[in-house]
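A single protein chain has been removed from this complex, and every other one stays in its place.
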Amino acid sequence: MSGTADLSTSWTFDEWFVVALARTIQDREVVFHGFGSPCAQVAMHVARRTHAPNMLLIEGAMYAVNPDPPFIPPTSNDASLKRGAAYSMRFEEFFDAACRGDVDRMFLSGGQIDRYGNTNVTAVGPLEKPKVKLGGGGGGCNISATIGSLTLWTTRHRSGRTLVESCDFITDIGHVTPAGDREVLGYTGGGPQWLVSELGIFDYDESGIMRLRQLWPDVTVDDVLAATGFGLVVADDVGSVDPPTSEELRAVREVDPLGVRRSEFDPAELDRSFSVSA
Amino acid sequence: MSGTADLSTSWTFDEWFVVALARTIQDREVVFHGFGSPCAQVAMHVARRTHAPNMLLIEGAMYAVNPDPPFIPPTSNDASLKRGAAYSMRFEEFFDAACRGDVDRMFLSGGQIDRYGNTNVTAVGPLEKPKVKLGGGGGGCNISATIGSLTLWTTRHRSGRTLVESCDFITDIGHVTPAGDREVLGYTGGGPQWLVSELGIFDYDESGIMRLRQLWPDVTVDDVLAATGFGLVVADDVGSVDPPTSEELRAVREVDPLGVRRSEFDPAELDRSFSVSA
Amino acid sequence: MFVDSDKRMSLADAAALVHDGDVVALGGGLSARLPMALVRELVRQGRRDLHVVGSAHSIDVDMLIGAGAVSVCEESYVGFEQDLGLAPAYRRAAEEGTIRVKESCCVTILTQLRAASMGVPFLPVRGIKGTDVPRLHSEYAEMTCPFTGDVLVVVPPLRPDVALLHAPMGDARGNLVMEQPYVLDEHFAQASRSVIATVDRLVDTDDVAGFGVTIPGHFVRAIVEVPFGAHPASSYPGYAYDRRHMDTYVKAARTPEGMGGYLQEWVLSGDESEYRVRVGEESLDRLTSWTESDDAWKELFA
Partner (left out) sequence: MFVDSDKRMSLADAAALVHDGDVVALGGGLSARLPMALVRELVRQGRRDLHVVGSAHSIDVDMLIGAGAVSVCEESYVGFEQDLGLAPAYRRAAEEGTIRVKESCCVTILTQLRAASMGVPFLPVRGIKGTDVPRLHSEYAEMTCPFTGDVLVVVPPLRPDVALLHAPMGDARGNLVMEQPYVLDEHFAQASRSVIATVDRLVDTDDVAGFGVTIPGHFVRAIVEVPFGAHPASSYPGYAYDRRHMDTYVKAARTPEGMGGYLQEWVLSGDESEYRVRVGEESLDRLTSWTESDDAWKELFA
C-alpha cells in the first residue's frame, strides 16, 4: 500500500467511498453533480484538491465555477458553496452547456438502477399509485443523454432493491432503454462509465451492461451477486479498491468537516472502518 | 392655435416632424426604436416628457429602460443613452419581448415603402447586383411581425423613390405581402398604424392601404400624389398637422441639443420654418 | 407589461391576485429564496386547485400540497435532499392519488418557459426519449428535424398565470435584486402573465440600480415588503436557511394530523408579523450570523 501516512492509518467507509468516486474524475474534465448528492459533491472537491487540479468544477444547484467552500452544508444551494468562485453560471447556462455536450461528467444516483444504468428517481411501484414517490429527476432526463460520461453511485446496493432487473420508471438514460440504445435515440453522451456502490466498483462492457471490477476488502463476489437483481457480468480480474492516500483522506476531512457525506449511508455502513494493517 | 408661447412662436420643420412622430405614442405603451433612427429616438423622449409620462421607453441598441440621457449622441449605442436607467435589458430579453408581443410600438423606416407598409432596408435594384446596397434590417424581419403597432416614417417621400408601387426586397412586414396578409402569415402584431413623412401624416385603411390624413401647411394633396408611386387613398377630411405646443418644442430642444434629428433630412427640408403667424 | 411606478400593497391583497385554479410558478429553489410568506398567505386564504410549476423545490410546494391547495404538481423535484429526505406531504398526496403528478425536468421546464418568452408555439429538447417521462406528459410531441433527420421531443410553451418570487431587496416599482443562483426566476418573470414579489427590504430605486437589478419592475404587478419573507428558506445576503425549522416541519408533515398541527401553529394562527414573533428574534438573529465567521456559518448547519 502506497502513500499512506499517519493521517491515513485508519479511515471509515464513507471516506473511502467518496475517494473512490473522486477517482472517476479525470484532470481537465468539466464535472457536475446534482442537488442532494453529498457524496458526489465532496468527491468533486477531493478530486480538485488531489489528482484533478485543472478540472472545471461546477457546484450543483449553485452553478458556481471552481469555488472553495469553507465547508459543505447539508443543502445544495447554500451561498457557502460559491465562496471563492469568480463566476457562477446562470441556470440556463449550465443546462445548455450540458445539452450541447460541453460537460464531460455528471454524478447520478437512483432509487432503482438497472443493468444498463437506467435510473429511477421518480416512483417505485405502479405510476398511478406508487409505493414510494421519490423526489424527482431534476434535469436528468435530458442531460443524462448528452453529458460526456456518467459516474453512477448508490449507497443502497446491499438492500437488494436498488440494482434491479427493470426500473419501474426510467427517469435518466443508461446505455440501452426499451426504446433503443443511444445511437438509435440520437444521443451524443457516452452514458454510464462507472458505478460505485457500497459493495464494489463497476464499469460497463461493450454491450452497455454493468460489470464488477473492484471489491471493497470486506465484500465478496457472492455478496454482490446476492444483492444484484440481474445477472451481473464479473470481470476476469476483479481486484480490490486501492486504499486512500493520506492526501486523499486529508482532502475529504478538510472539504467535509460537517460529514454531510454520511447522510447517504445506512448506519451499519458507517461502522465499516479500515486501517493499513487491516 | 393653443398652447403656443414665446418659445414656440417659431420652429423648424425637423422639430415639428419629431413632435408628430411623438404624438403617435400613447401613454403606458412599451415603445422601441431601432438603431440609426435619430428622429424616432428624439420623438420617444419627447413623448415621455409630454403626453406619455408612463410609457416604457426602450432605448434602441442600448436596451436601456426609461433612461434620461443628457443629450442624444449620433450613434445608437453610446453609454450616454442609458444614463438614469435603473435597468438595461439584455439583447435577447428585448427581442424575446418583441417576439412574444410584449412591445406595443416600434418605429420603423425604409429606403422603399409600399402601400401596405412593407419596407425595404436591404437593397435597391436586383438582389444579385443591387444598385444600392442598404445597411440591412436589424431585427425587423421578425419583430415587425409581432410588435403591437408600427409607426413608419420617412424624410425622403418627396424624392419619389421612397413610396413605391413595389419594394425591390421586402425586409420588414406591412399589412399585406405577396405571401398573404397577417392573418394568413399567423402574425399577432397589428402592423403599420401611422406613417409620418415630410409631406404628410398617413394611416392605413381597413384593407391595410396607406391613407393621407394630415398635411403639413406648406404641402398640397397634389404634392403628395406626385411623390407617391402608388394610388394613394385620401381621407375625406384631410386636415393640417397641429402645430407643436411650447411644451413639445421645449422637450425637443432639451432632448436633442446636438440636433442629431437633422441628419435625417435633405438640407432643403431643414429650411422649412414656421411660426404662429405663418 | 406593468408600467406603474408604485406597486406596493399588503401581503393579503397581493396573495388575493392568485386565483383558485391558477398555474403558479414558485421562484427560488430547494432551500433558497422560496416565496414562503406568499405560500403561507395562500394557505391562510384557503386557495385551491393550484397547478404548481418549477424546478427543484421543497417546503414551499410541500406545504401547499399539505394544505390542500394543489391539484397538479409539475416540478422537477420536491424534497429535502439527503439531509431531511423525501417531501412528506407530496409523497403522501402522490401515493394516495390526491394530486396529479406531472413531474417534469429542469431542462424541459426551462425550454417551455423559453417557448413562452420567445413567442413560439413549440421548442425541441435533446433528451426525454427513452425515458418514461412522456407517460406523465401527453402534451409532448415528436418532430423530425428538417436538417438532420433526427427525431426530437418537442414541447409547448408554459405560460404561468402568476409567478411568486422572493428577493432580498426591491423598490416600489418592483425592480428586484437577487444573488445567484437566480434559478428560473428570470424565466418565470418573462414567461408569466404577472409576477407577485416579496422582498425582505424595500429600498429606493437608486439603491436597486446600484446593486444591479435582476428582475426589472416591468414584469412585476405587486410588491410587498416582508422581513424574513423566505423563512425557513434562505435569502442571502440576509439570512441562511433555518435547518431546525425545516426539520420541525418535515417531522410534523409525516402525518396528516402533524401537518394540520403545523399549519395551525405556524400559519393559520396569525399573520407574518406573528409568524416572526413565533419563530423568535433569537432564532432569526442566529440565521443572520453567518457573516461573522466561517465557524459561525458552519455552526448553523451542525
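Observations on the structure shown:
All chains are identified by letter, namely A, B and C, in their written order; residue positions are counted from 1 within each chain.
In this text, contacts are C-beta pairs under 8 Å (C-beta built on N, C-alpha and C of every residue); 3 or more make two chains touch, one makes a residue touch a chain.
Keep in mind that what you see is a predicted model, and the values were worked out from it rather than measured.
Annotation: of B:53, B:135, B:160 or B:239, B:135 touches the absent chain (contact as defined above). The chain that is not drawn here is touched, among residues C:145, C:277 or C:302, by C:145.
For the chain missing from the display, the contacting residue among A:65, A:221, A:234 or A:270 is A:65, taking the whole complex into account. One chain is missing from the display, and on subunit B it is touched by residues 35-38, 61-64, 70-71, 73-80, 82, 88, 90-92, 95, 98-99, 122-123, 127-146, 169-173, 177-180, 185-187, 257-258, 260, 263-264.
With the whole complex as reference, residues 111, 118-126, 139, 141, 143, 145-148, 150, 152, 154, 156, 212 of subunit C touch the missing chain. Residue-level contact of subunit A with the missing chain is found at 28, 30, 54-56, 65, 85-87, 89, 93, 96-97, 99-102, 146, 188.
The definition used in the following text is that only the chains that are shown with their structure count from here on.
A linear topology is adopted by the chain contact network, the touching chains following one after another without closure. The greatest centre-to-centre distance from subunit A, using averaged C-alpha positions, is reached by B.
Centre-to-centre, using mean CA coordinates, subunit B is 42 Å away from subunit C. With centres defined as mean CA coordinates, subunit B is found 59 Å away from subunit A.
Multi-chain contact residues, meaning those touching two or more other chains, do not occur anywhere in subunit C.
Across the assembly, subunit A contributes no residue in contact with two or more other chains.
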